[in-house]
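Each remark here refers to the structure printed beneath this line.
Here the complex is missing one protein chain, while the rest keep their positions.
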Amino acid sequence: NRQACRQSEGPVTKWVEIVERAASYTDSSDDETSPRDKQQKNSKGSSDFCVKNIKQAEFGRREIEIAEQEMPALMALRKRAQGEKPLAGAKIVGCTHITAQTAVLMETLGALGAQCRWAACNIYSTLNEVAAALAESGFPVFAWKGESEDDFWWCIDRCVNVEGWQPNMILDDGGDLTHWIYKKYPNMFKKIKGIVEESVTGVHRLYQLSKAGKLCVPAMNVNDSVTKQKFDNLYCCRESILDGLKRTTDMMFGGKQVVVCGYGEVGKGCCAALKAMGSIVYVTEIDPICALQACMDGFRLVKLNEVIRQVDIVITCTGNKNVVTREHLDRMKNSCIVCNMGHSNTEIDVASLRTPELTWERVRSQVDHVIWPDGKRIVLLAEGRLLNLSCSTVPTFVLSITATTQALALIELYNAPEGRYKQDVYLLPKKMDEYVASLHLPTFDAHLTELTDEQAKYLGLNKNGPFKPNYYRCWF
Amino acid sequence: NRQACRQSEGPVTKWVEIVERAASYTDSSDDETSPRDKQQKNSKGSSDFCVKNIKQAEFGRREIEIAEQEMPALMALRKRAQGEKPLAGAKIVGCTHITAQTAVLMETLGALGAQCRWAACNIYSTLNEVAAALAESGFPVFAWKGESEDDFWWCIDRCVNVEGWQPNMILDDGGDLTHWIYKKYPNMFKKIKGIVEESVTGVHRLYQLSKAGKLCVPAMNVNDSVTKQKFDNLYCCRESILDGLKRTTDMMFGGKQVVVCGYGEVGKGCCAALKAMGSIVYVTEIDPICALQACMDGFRLVKLNEVIRQVDIVITCTGNKNVVTREHLDRMKNSCIVCNMGHSNTEIDVASLRTPELTWERVRSQVDHVIWPDGKRIVLLAEGRLLNLSCSTVPTFVLSITATTQALALIELYNAPEGRYKQDVYLLPKKMDEYVASLHLPTFDAHLTELTDEQAKYLGLNKNGPFKPNYYRCWF
Amino acid sequence: NRQACRQSEGPVTKWVEIVERAASYTDSSDDETSPRDKQQKNSKGSSDFCVKNIKQAEFGRREIEIAEQEMPALMALRKRAQGEKPLAGAKIVGCTHITAQTAVLMETLGALGAQCRWAACNIYSTLNEVAAALAESGFPVFAWKGESEDDFWWCIDRCVNVEGWQPNMILDDGGDLTHWIYKKYPNMFKKIKGIVEESVTGVHRLYQLSKAGKLCVPAMNVNDSVTKQKFDNLYCCRESILDGLKRTTDMMFGGKQVVVCGYGEVGKGCCAALKAMGSIVYVTEIDPICALQACMDGFRLVKLNEVIRQVDIVITCTGNKNVVTREHLDRMKNSCIVCNMGHSNTEIDVASLRTPELTWERVRSQVDHVIWPDGKRIVLLAEGRLLNLSCSTVPTFVLSITATTQALALIELYNAPEGRYKQDVYLLPKKMDEYVASLHLPTFDAHLTELTDEQAKYLGLNKNGPFKPNYYRCWF
Partner (left out) sequence: NRQACRQSEGPVTKWVEIVERAASYTDSSDDETSPRDKQQKNSKGSSDFCVKNIKQAEFGRREIEIAEQEMPALMALRKRAQGEKPLAGAKIVGCTHITAQTAVLMETLGALGAQCRWAACNIYSTLNEVAAALAESGFPVFAWKGESEDDFWWCIDRCVNVEGWQPNMILDDGGDLTHWIYKKYPNMFKKIKGIVEESVTGVHRLYQLSKAGKLCVPAMNVNDSVTKQKFDNLYCCRESILDGLKRTTDMMFGGKQVVVCGYGEVGKGCCAALKAMGSIVYVTEIDPICALQACMDGFRLVKLNEVIRQVDIVITCTGNKNVVTREHLDRMKNSCIVCNMGHSNTEIDVASLRTPELTWERVRSQVDHVIWPDGKRIVLLAEGRLLNLSCSTVPTFVLSITATTQALALIELYNAPEGRYKQDVYLLPKKMDEYVASLHLPTFDAHLTELTDEQAKYLGLNKNGPFKPNYYRCWF
């Protein structure tokens, strides 16, 4: 399913960067011993974990507490869990970035009744203090910043290969954990009630398994829930395009001519923000429906060639490759800024700029001047990688929506009556999607209207939703 | 399917009003003879039609020519038809509003190779001059302004019950033609390749037939195509809310406090326009996903009761009933304006205002003051019916999108290989929807980008679309 | 002072149109007798007035009552007048459009203690019913719709040439009353404390008198008060450009290419509104400071020639002449709409279109198609006169600001200590301007913050204002 690839990679990837940044100033330890070789115990005497340094737990705890303040939806779930424990009996093995926000998720799953064992889905992204705090609280966590390839799989294995404990739920981010169990412990799937997968890549792997008839448990694709998508793309990009450009170039937006390639959700967010700041925005599109929208929203629809000589900024948001070619780059005017908000690093043909006649000058972190023989300079941001991941930040509010979606997907799969979900990949039911949204409304002091009985009957709806059919993706 | 009812009734209904208005100044004929009793011939000697007065043809022709200028997509189809005739052999019986825009559609169908016979779908909406012009050009048209109920069915019958001619396609608006054939000439369906239906009501009737297993040919629901929906709702309402309020009340928008009930496409259009004009807009919603969007778009989400005392304008866009109750009306402040942009006339409980203690004062066409015993006045627009249909107009551009969608649906059904479409109700294929959009891009001098072979391969797409999957409704 | 001419003519002119429209449906009297030949008495037995028909008073009273509801500032002044009568002893002779709004002003002046006598400043603009209602309430009013030139001066004379009554204040609109007194009763100026003038033309005449050393009393230019200017220009045009275009052409704004000539207040209002509705807007300017603003606000600054072939709409807002020439008109594309929001009817060279090879076709009231030999049509609105006056309406709120400014100017001049104002033309003191604004804040339920003593001292301001120096015109 190529469609899936056409969107931004989403906040989990962003966690990496945040974590790396955070880590850079916290991890001043010069301790070179591998965590695997250390003997550590938490204050309750347990040593069922493997982290960099259990003594950093207190600092990690503070980070978690700050994150809790900005993740009210998960905190609300915990509150509800005082009465019922929808995950009682759940044994969740997880493999995600390990950050303060993940910690809030894990401790929420714990409060909901689940047992958890956790590894990192990325060798660089673990925040050691947070891992320590989790270990100190009794969570078997196996992760540290700077794992080797071998460490990575060792950690995952330590999560699943346990005497007397067998997982019945999987929370995965990228599919490595799922892959490992498929490969090493296929029998484990007999007890597993379902997989919750968050990443584009992981979802892709699940669909492939499904097509090949090899998916042996239900899987929930939480990447494509409506609420999560809107926040990962439209709302997040509307702000991060400005932030990313400002932090790297200190440019003024007013009066600048900008071309945005692609008018999907990411492009729409970029265009809206730049227009609001007084830029003159041109749009390119391949799809006539999106193109017509760009027109109605007040943007000139052009081919890139028509405006390439005159624009001050080029932004790619297509999910496509080589949208900006060397030929385009050759024709840009002096000081033109080029950056990518779309997928991966393929949209701008950066490789074509690695030729002898061009000089590269790194003028700041994430900012290169590429200089033509005649002195013309192009300002390339983040070497063509995602600008908002590289040069901006992701608000905790966006991460909160992702984490809440994951928690609800786990609850749904774990509690679904036998047979509701087959061995297939599912989208989050509309009602759960609506519930994620509703849990985030108090942040805005927003007051939802309730249907009267008479109105519900008139509309043929249940008063508690879902308010839109399951196939509904459009009117958001 | 109640969902379908939750949207504005769309431009065809609007044709009525336009036509009525137009007719009011053109139809000064004091000729009281029923067209059925007249003997008329067009200049080529044919009398296979029944219109008010064939002599008005010239005036009607001018109206059609003006409409042609604003319907470039149909004109483009005609141009393409110089090479191929995709409707060669098609015998289309149609039942729609008969206006200049319909005439452009009919003559386009003719240019594409079809034979057409036509009746009106509404007893008031026929523009007599246009009907005359069509008859003069050789189209068998049976319609006039002010038909009786009996005339109405007589006209429809004259279209289908013809010696030596049998329709193989139906273009319907409301389902009356389809119903008549079902009832009177069920055998006719053996030769019919498909039905194209445009209205909410007609589509609803088709789905009911389908559920009951009685639909015996494929039907195309063109009401719910993405392009048409966006223009009928979001884009059209964004402009018509301002127009409707201005024409009725001459009010100033700046600084006014407005509550918009419902944040679907219609509500989004209303909110965006009023915010842009400097109004302070509050939103009510029942669906947490739409509610969250309202928040992110900068609107306070409230319950109606919270703001009802302070707002200057109340606008309903919910598709629900009794959203504004007598209790709300009692609490509104003096001079508060109340109007409906949503579905039908159920949203405001207007009936509750028909009580002895309240005085109604008609201050202008479509504007009533309802006066409370203490002198408080509420300004009720269009008696709670749709404001944009009653007090605004619909641009030809919106009608052009509808007509083009109808033409393409006819082509699709007529040319589909045997078996592609079953006896069911279909949405317009994504590719056709994209084609409708693409035909309207030249209006904006918009230039679409084409995929390179390499890019198409990378994305797994055909270079000519569709660019989104058929189930895709969301990212518009 | 040519600057003064560069702005829209303001709402008083607009009164004409409103009144004319209103009158058209109310004045169905077939009474052809000149009011000057009629013997009429009001219910109190007075015959010191001359109106069309005193019997229409009741209908006029209702119009006045409705206007009162939307002129809260004047009503607030009346309330304050229950304590003090700042115009006690004032004998005001007035010459303005006679509409419901003027009536509210006159009755307010009465409540403030003044005696008034009134004539019309325009032979067409009197609303007969309102004049009747005023006469019935005891105001000596001399005005009717359709005065002859002779009637016009006769009415003015009846206001000033009265046995035993001599005016001590003048409220003028256009300068005709002032001119008459100068010419016929120059001695009257000995008792006159001041002139309040509202129109661009009248102000111009006063400045000329002043320059020539012939102004023998203080005059207040209320046309150029900050509050009034902003409402007449920026805020009023922001809404009326949309209204005027919609009522005449029913066009859709989304995606349309528009060029706005001139980026003063009127141009800014037009640009902001059209951009908000999804149009693509280009701007032309002669002044680099305004040009730079257009850039920063997100508009491409071009010469008219650069875009004339591609735009869908041309709007002039310059105050200049021949901004759109025949050469431009020749190059416009088919269906291009041309209209004027600026000064007078000079901006578009309409005369150049009155040539034999072009055909004019009146397609609607205020809408002409001008047709080139090759069939190209240009849509000319209001024959190049002001679009918002001809094809839109002016909200009562704007008229309320003008009327309040006039009332306060009268109070200021009447109560000013001897010698504060010389024989010169003055702008309304900043403090009064602020007071006009403050009287309109309750309409928006707006709550002003008050300075603490400490803050006032820190800022060096009086707690009651003025908050800006008298020369201040900028930061609005």
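Per-chain numbering from 1; labels A, B and C assigned in written order.
Note that in this section contacts are C-beta pairs under 8 Å (C-beta built on N, C-alpha and C of every residue); 3 or more make two chains touch, one makes a residue touch a chain.
Here the structure is a predicted model, which is why all the values come from computation and not from measurement.
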| item | value |
| --- | --- |
| Of B:246, B:275, B:343 or B:440, the one touching the omitted chain in the full complex | B:275 |
| Residue among C:59, C:372 or C:467 that touches the chain left out of view | C:467 |
| Omitted-chain contact residue, chosen from B:118, B:299 or B:397 | B:299 |
| Interface with the undisplayed chain - residues on chain C | 2-3, 6, 226-227, 229-230, 235, 264-265, 284-296, 300-304, 306, 319-323, 346, 433-435, 437-438, 440-441, 444, 446-452, 454-455, 458-461, 465, 467-469, 471-476 |
| Absent-chain interface as seen on chain B, which is shown | 254-255, 275, 277-280, 295-300 |
| Footprint left on chain A by the chain that the document does not show | 69-70, 235-236, 238-239, 242-243, 246-247, 250-255, 257, 273, 276-278, 310, 334-335, 392-398, 443-446 |
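What we mean here is this: only the chains that are shown with their structure count from here on.
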| item | value |
| --- | --- |
| Set of chains whose contacts include both chain B and chain A | C |
| Equivalent interface positions on chain A and chain C, same or different at half | same |
| Distance between chain centroids, defined by C-alpha means - chain B, chain C (Å) | 41 |
| For chain B, residues contacting two or more additional chains | 235, 444, 446 |
